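The complex is shown incomplete by one protein chain, all other protein chains being positioned as in the whole.
First chain written, first letter: the chains are A, B and C, and each begins at residue 1.
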Amino acid sequence: MSDAPSNVGWTREDMARRVAQDIPDGSYVNLGIGIPELVARFVPQGRELVYHTENGLLGMGPSPESDDGDPELINAGKRHVTANPGASFFHQSDSFAMIRGGHLDLCVLGALQVAQNGDLANWSTGEPDAIPAVGGAMDLVAGVKAIYVITQHTTKTGEPKLVESCTYPLTGARVVNRVYTDLAVIDVTPEGFRLVELNPGIDLDFVQNRTGAQLLPTPESTLST
Amino acid sequence: MSDAPSNVGWTREDMARRVAQDIPDGSYVNLGIGIPELVARFVPQGRELVYHTENGLLGMGPSPESDDGDPELINAGKRHVTANPGASFFHQSDSFAMIRGGHLDLCVLGALQVAQNGDLANWSTGEPDAIPAVGGAMDLVAGVKAIYVITQHTTKTGEPKLVESCTYPLTGARVVNRVYTDLAVIDVTPEGFRLVELNPGIDLDFVQNRTGAQLLPTPESTLST
Amino acid sequence: MIDKRVESAAEALADIRDGSTVMVGGFGEAGSPIELIHALIDTGATNLTIISNNCGSGEVGLAALLKAGRVSKVICSFPRTANSTVFPELYRSGRTALELVPQGTLAERIRAGGAGIPAFYTPTAVGTPLGDGKECREFDGRSYVLEYGLRANVTLIKGRRADSHGNVVFNKTARNFSPIMAMAGETTIVQVEQVVEPGSIDPEVVVTPGIFVDRIVTVMSPAHESALIAAGATYP
Partner (left out) sequence: MIDKRVESAAEALADIRDGSTVMVGGFGEAGSPIELIHALIDTGATNLTIISNNCGSGEVGLAALLKAGRVSKVICSFPRTANSTVFPELYRSGRTALELVPQGTLAERIRAGGAGIPAFYTPTAVGTPLGDGKECREFDGRSYVLEYGLRANVTLIKGRRADSHGNVVFNKTARNFSPIMAMAGETTIVQVEQVVEPGSIDPEVVVTPGIFVDRIVTVMSPAHESALIAAGATYP
């Protein structure tokens, strides 16, 4: 299997914008490191979202214009950020009480693999010489009400990231609700992966060929007419 | 057994002063409701103590001069108090983290009964029609490094409060380190009650007659010469 | 846009249901959200389980809720106070059940509930009647009892000031149970004397972050239980 042609599929920005469309006004949201961070740029007009960063800030704002931010005002990716009006600082135990206690509405994470039962692998390839590092990912998937994944549909070498079952070590079992890729938006349902939306100009076969598990079609009732 | 004659024994103030003498400079101290509250009046010159009240204040000061204190600045006995310079307010879970986590040096409590093995009963007489109420007493005896009891040596009807084993429901098992009464200062040791100090003018027999367990004599090495 | 203010205590409590578990902040009168409790009485909701450190005094606030016969059970550390006659009568007559919990265990159970911790071990109450019958386990040679997290359908608390996102600061020892109860309530309602714009409260000094607060009611001059009792007030 090869890469999707570069003129096919959504860009990272498109994917992030598409996720942002699905976040209701007033939500408390944690954004993982990488592509998920882009989601913050695309809050639809008329909505207000509160971003949580697990190192101890609620009401996180964008990175400062210049790079001379306070080195002690950072996000979980250790990048300089800002604090919006209405922000609050707190310690790690309180921060993870928010996460574990089910107070966050949504977390958007990257992925190495997502299985059709919702299993997520995103912290380790399990290679013997890798330095293991997990951070807050396992707490987030265990505690946040909804877990969205945003990821390229395949790896750089064309391997499917949506699979029947994960071969990498799990971050959490049966935790993912929805996946946003460059090719499609896909729900994790009790029956498996179900297509929610297809990138215009790409057909189902194209996506199915790049997916390591069966893709159930969109139920007719939800198709736009 | 009858009451000690009123001209015999230390007053409540004497008892409180005697306890205060034994509290090292810089200690963090929780004082129970009743006679223990008096201890705060007798901090020896040159020492600074920090009083904790479990409803959420460290650095508690004396009650305000007039009675028009803030009804939301109270101690565990629900009396108006003040906050000293260096005070801090915190919530209940943090307050009991201080207690349970072993951060307080000393707690001075009242008692219904103290047993020779250190068992303390101070929250309930176990009478069937009593309304049970426990507050923070069980947490204090479970968590504070040293537990001192300050109490009259006998009940109002002359019954011993220092006993072989408690007949009232326990607050905690093997928790009391030392007892200060109107008649004596008594340590709880692995061998049982051991006299530390006798009220001048009272002899050992007088105290032993009012005690429901054997009183071991002061070791000679600790007698003043 | 985020604005958690509601017009009145009545509106804040309109959707409460019979049989709800309700956490009520306060230690004695400090931090007791009397106006929210009175609005709860007005809803008529009954068969409630109340989680609170005390059971109120006189015939206002929590005591009035109890007297109105709305409470089937209290989970509490110290139901007996100098001016309380309501709870003792209900308890002796068997009309209100009591689960007596040591104060620190009550606090930790509430925090655990809010923090997603289903159960924890504590040394408190080991070897006492309040530890009897509980699951017991040794760690490093010391005995501990297993205690379970507590959650509530609704939490009622009183703060001093909030912004419209629900960030709250409190007044002195009125803070007590309120921040942890805010974490443990499915719906947390706070009454405050003043609501300010987001950004008006320094993010370093926020005590309860807005994520734990759902509805804000402004009560500019909240009553104090002791003053109401001194004035002979009853509710309703």
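Operating definition for what follows: a contact is a pair of C-beta atoms (placed from the backbone, for glycine too) under 8 Å apart; a residue touches a chain by one contact, two chains touch by 3 or more.
This is a predicted model, so every value here is computed, not measured.
Have a look at A:Leu170, A:Ile202 or A:Leu215 and name the one touching the chain we're not showing.
Reading the full complex, the residue touching the unseen chain is A:Leu170.
Take the complete complex as the reference. Which residues in chain C touch the chain that isn't displayed?
108, 112, 115-123, 139-140, 142, 144, 148, 169-170, 172, 202-205, 207
Residue by residue, what part of chain B touches the chain that was omitted?
25-26, 28, 46-48, 50, 52, 57-59, 83-90, 93-94, 96-104, 142-143
Residue by residue, what part of chain A touches the chain that was omitted?
Residues 53-57, 70-74, 78, 83, 89-93, 95-96, 99-100, 124, 129, 131-139, 142-143, 169-173 of chain A touch the chain that is not shown.
Quick note on the criterion: only the chains that are shown with their structure count from here on.
For chain B and chain C, which third chains touch each of them?
A chain counts here if it touches both chain B and chain C, and no chain qualifies.
Which chain is most central here if centres come from C-alpha coordinates alone?
Of all chains shown, the one whose C-alpha centroid lies nearest the global centroid is C.
Name the chain whose C-alpha centroid is most distant from the C-alpha centroid of chain A.
So the farthest one, by centre of C-alpha atoms, is B.
Taking each chain's centre as its mean C-alpha position, how far apart are chain B and chain C in Å?
Distance between chain centres, rounded to whole Å: 30 Å.
When the C-alpha atoms of chain A and chain B are each averaged to a single point, how far apart are the two points in Å?
57
Which residues belonging to chain A are in contact with no fewer than two other chains?
none
For chain C, write out the residues touching at least two other chains, lowest number first.
Expected reply: 111.
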